[in-house]
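With one protein chain withheld, the remaining protein chains of the complex are depicted in position.
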Amino acid sequence: MAEMNMLQAINNALDTAMAANERVLCFGEDVGVFGGVFRATSNLQQKYGRDRCFNTPLVEQGIVGFANGLAAQGSYPVAEIQFADYIFPAFDQIVNESAKFRYRSGNLFDVGGLTIRAPYGGGIAGGLYHSQSPEAYFAHTPGLNVVVPRNPHQAKGLLLGAINDPNPTLFFEPKRLYRASTGEVPDGEYQLPLGKAEVLKEGTDVTVLGWGAQMEVIDKAVEMTEKDGISCEVIDLRSILPWDRETVAASVLKTGRLVITHEAPMTGGFAGEIAAAIQERCFLYLESPITRVTGLDTPFPLVLEKEHLPNHLKVYEAIRESVEF
Amino acid sequence: MAEMNMLQAINNALDTAMAANERVLCFGEDVGVFGGVFRATSNLQQKYGRDRCFNTPLVEQGIVGFANGLAAQGSYPVAEIQFADYIFPAFDQIVNESAKFRYRSGNLFDVGGLTIRAPYGGGIAGGLYHSQSPEAYFAHTPGLNVVVPRNPHQAKGLLLGAINDPNPTLFFEPKRLYRASTGEVPDGEYQLPLGKAEVLKEGTDVTVLGWGAQMEVIDKAVEMTEKDGISCEVIDLRSILPWDRETVAASVLKTGRLVITHEAPMTGGFAGEIAAAIQERCFLYLESPITRVTGLDTPFPLVLEKEHLPNHLKVYEAIRESVEF
Amino acid sequence: MTTRKSSTVYSPVFTDGSEHRIPTFKLLKQDGSLYKNGRAPDLDKAEARRIYHAMVTTRVLDERMLAAQRQGRLSFYMQCTGEEAAVIGSTAALSDTDMIMAQYREQGALAYRGFTIDEFMNQLFGNDRDYGKGRQMPVHYGSDRLHYMTISSPLATQISQATGYAYGQKMAGDGACTIVYFGEGAASEGDFHAGLNMAAVHRVPAIFMCRNNGYAISTPVVEQYAGDGIAPRGSGYGMDTIRVDGNDILAVYQATEAARRLAVEDNRPVLIEAMTYRLAAHSSSDDPSGYRSKDEEATWHSKDPILRMKYWLEEREWWSESEEKALQESLRREVLDTMKQAQKRPPPPLESLITDVYDEVPPALDEQFDRLKAHIRRHPDAYPKSAAHVQGGE
Partner (left out) sequence: MTTRKSSTVYSPVFTDGSEHRIPTFKLLKQDGSLYKNGRAPDLDKAEARRIYHAMVTTRVLDERMLAAQRQGRLSFYMQCTGEEAAVIGSTAALSDTDMIMAQYREQGALAYRGFTIDEFMNQLFGNDRDYGKGRQMPVHYGSDRLHYMTISSPLATQISQATGYAYGQKMAGDGACTIVYFGEGAASEGDFHAGLNMAAVHRVPAIFMCRNNGYAISTPVVEQYAGDGIAPRGSGYGMDTIRVDGNDILAVYQATEAARRLAVEDNRPVLIEAMTYRLAAHSSSDDPSGYRSKDEEATWHSKDPILRMKYWLEEREWWSESEEKALQESLRREVLDTMKQAQKRPPPPLESLITDVYDEVPPALDEQFDRLKAHIRRHPDAYPKSAAHVQGGE
């Protein structure tokens, strides 16, 4: 065990994976000698050589296409997209190729070894193009795993889980936690399961659900509501796709109320899917409408970022409204 | 008025728009002398010249990038993507560029003149890559209009509405209706409003909502339910983004029940957004869970397409279940 | 960086590349004789006959299956006709374990590697023996046994994938390479640029084989690019490049053999532009009469790559008219017989709808499937293909 921030935990996960399996490769823009613009791949080139950790030319569609080919060949590519906002040129390679590779070939070929890492989310004064949370764009794509960790311990365990999972995985890293979130991280190999939500706190009045950096926001909000005497059950979804409907439904069957929060705009965001599925599953048990606390239905702003983001105050109010409905 | 099929109506809309405004241009793969692989642009090059209707090189990201630039310059590009399945290489140009052009420039520049047409949907034995319904991928993107017509009359009016609307519009054409759907289409210019759903049939027991080719499916299903004595209110959403929550909510407040159907996979599909928003808006009036009848959470299959698609029998059963809940 | 020496000029001279047109490599004339300065590659009789056999197989298969499509037995088909030399000549120059990543018009490569008529048919009819489990349209073949990646319809996506695949081969050190086929139309896609540039930078053992057949559906090359074809782009990436007469089996073979050496021995990727012509329609859905002339087609018919090879074989007495006749007949018979069998076979089982999305079926999808089965059980007549599968419960 060592105290690490999230970047260190990710770096440590990559190091662990590369040490364990020589077919694990890390690449992307500035990933090589520089160690990535956030330094998630620091020292990996020095340690494992230029063949296994390297800079690519500046072309996201190429990075993912290259990674798809490598994975089909049997390697374990871990491709970095410098910011999740820049993943869209690779959208076709991900949605039409990675996701459908196994299915269309009748399992003759697959890209199960593929992992794509990308820093995502707001809170770092990044404006339109260094703040987006694109998870919902990918969550409409059967064949993909979409995973988001909330802290260093989770980041390492889920990233190792992603690299070793036999399906292609998008791993979105909440970049505002990169240095802000610290905690104890086990040495060596451990994997956390994909597709499983985690109940972080049990409660009886309302279920509060999120992922990634929103878990911190939820914690703050829940702290406030507890002072008001409201008992919250807190769930970290962790995997957006496939998502753990069982755990969420079980919780809502108990609490009768659900508040979901994410940074992405509300319309078409993944909270919509959850709300739709849970109202269907828990219809007779719901005591108030399922509520979504999200970014506005706009591009991501800069100066008024604070106003835009679903912060703890907004989540707090939503919890209260849900309970007081 | 003339009897037309949907392709003829679309061709007629393009002809009307090009005749009315010399800044309207049509281009895309095989759009020129050939008139498009479905012949939606037949004769336009012959009529308006190679400068205003032309083939592009085979590069969707370029087609949309080019169209974005043209629109920023003040033209009205109508770009064709040969199949909606091939729109993903242009995803970045659409989601990061078209959608955010006006916002990021503080309204100094915009691409409001842009329209992107693409045939979409299943039912033509197209398998994975000639069948997709990608509307939900775009519906998570503030700044875009997403429009789907259900018949020739709607196709012409909505397409003219899209071309003239001061915001970038994705216009998805249900290709299995191209020749199958026929009807009276007015001569000359008329525009149907974007952002407005249409109530096609009033009813009291349950609201049945869809768009595009699913409207035909709904009609068949509703015919069956009426025989069972169930009164359905039928709504064509028409615009997926921005969508007309008012009309849908008003209907559900009346009927207390909602069945939504689309071809795309369920998870992350746009029915999820509608269900989430409507359960919030109509919570106390809902008499049964909002139900979604959709494609499976898989890539689009070929031989078992029929099993995969949300046909009238599945919609019919869902309506009955909703009413009998 | 940016410090490499380059010469200096003192007035603004522009180049559009036209002063260095890339020449075309040829060996074989249409009558089967060699050009005066040409030297045939080292092709023994068995290998030459294997190649020729694959070419004829491809041609016969294409003719029969187009006819079957016209009769309504098949929903869709695409012919390789006219491009057999470009495809088969290049595949033949490789090791049989090199990876092939094709576009969709390269059934000749599969025929050469030994994909059986039965295997073709099962895919074309999407029956229970189709490796692809009836999920993709006809001609989307794949074979792991033959190192032939399953075809994917989105164009050019395989190009950057080939770069990655070849990088993996280099890392594995198994002395294999990847050949990737694509049309001159697909070469306009962003993935082409990505794949070739990355291949040059990362020095992968890949051969980029462009079939320049004059058209992308209806779009002629003059509306596809303004330069001297696809080849000069290779030099732009610093990649070894060659242009070859794509209807010349010997030139294609020899160029690919040399390319493979560069790729495998020196990790130098190679771009080959094979100049050829799509003699048939783009696909069974297309009618080229609207966009090209009969004259143009006739010119290219007179350059038929199969005839050209046949004349060469005959000159060497490696092939005879009677063998030709026997082969054509037996192939036709085999195709027809096998087609009948394949068409009769049942569709893939209902489960194939939901397997292979992930390595295991996720719970939510399983639940959707249960509902589907129950639904089909209630309406067996509406689902004739699969009702039998669900009778008597799960």
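Letters A, B and C mark the chains as written, and numbering starts fresh at 1 in each.
By definition in this document, a residue touches a chain if its C-beta (ideal position, glycine included) is under 8 Å from a C-beta of that chain, and two chains touch if they have at least 3 such contacts.
Computed from a predicted structure; not experimentally measured.
Considering C:F25, C:Y52 or C:F125, the position touching the chain not shown turns out to be C:F25 (whole complex). Of the candidate positions A:P168, A:G210, A:G269 or A:P299, contact with the unshown chain belongs to A:P299.
Only one of B:N11, B:T56 or B:T261 touches the chain withheld from this view, namely B:T56. Of the residues in chain C, those that touch the hidden partner chain are 1-4, 6-18, 20-27, 35-39, 188-194, 197, 200-201, 203, 212-215, 220-229, 232-244, 251, 254-255, 258-259, 262, 270, 275-277, 296.
For chain A, the residues touching the chain absent from view are 29-30, 32-34, 37, 54-62, 85-86, 88-89, 125-130, 266-267, 296-299, 301-304, 306-308, 311, 313-314, 317.
Listed for chain B, the residues touching the missing chain in the whole complex are 23, 25, 51-52, 54, 56-57, 59, 61-62, 64-75, 77, 89, 92-93, 96-97, 100-110, 112, 142-143, 166-167, 195, 242-243, 245-246.
Basically, only the chains that are shown with their structure count from here on.
Put simply, the chain farthest from chain B by mean CA position is C. Mean C-alpha position of chain A lies 30 Å from that of chain B.
Remark: chain A and chain C have CA centroids separated by 39 Å (rounded to whole angstrom). Mean C-alpha position of chain B lies 35 Å from that of chain C. Shown for chain C are the residues in touch with two or more other chains, namely 135-136, 140, 152, 154, 190-191, 352, 357, 362, 364-365. For chain B, residues that reach two or more other chains under the stated contact definition are 61, 85, 88-89, 128-129, 267, 297-299.
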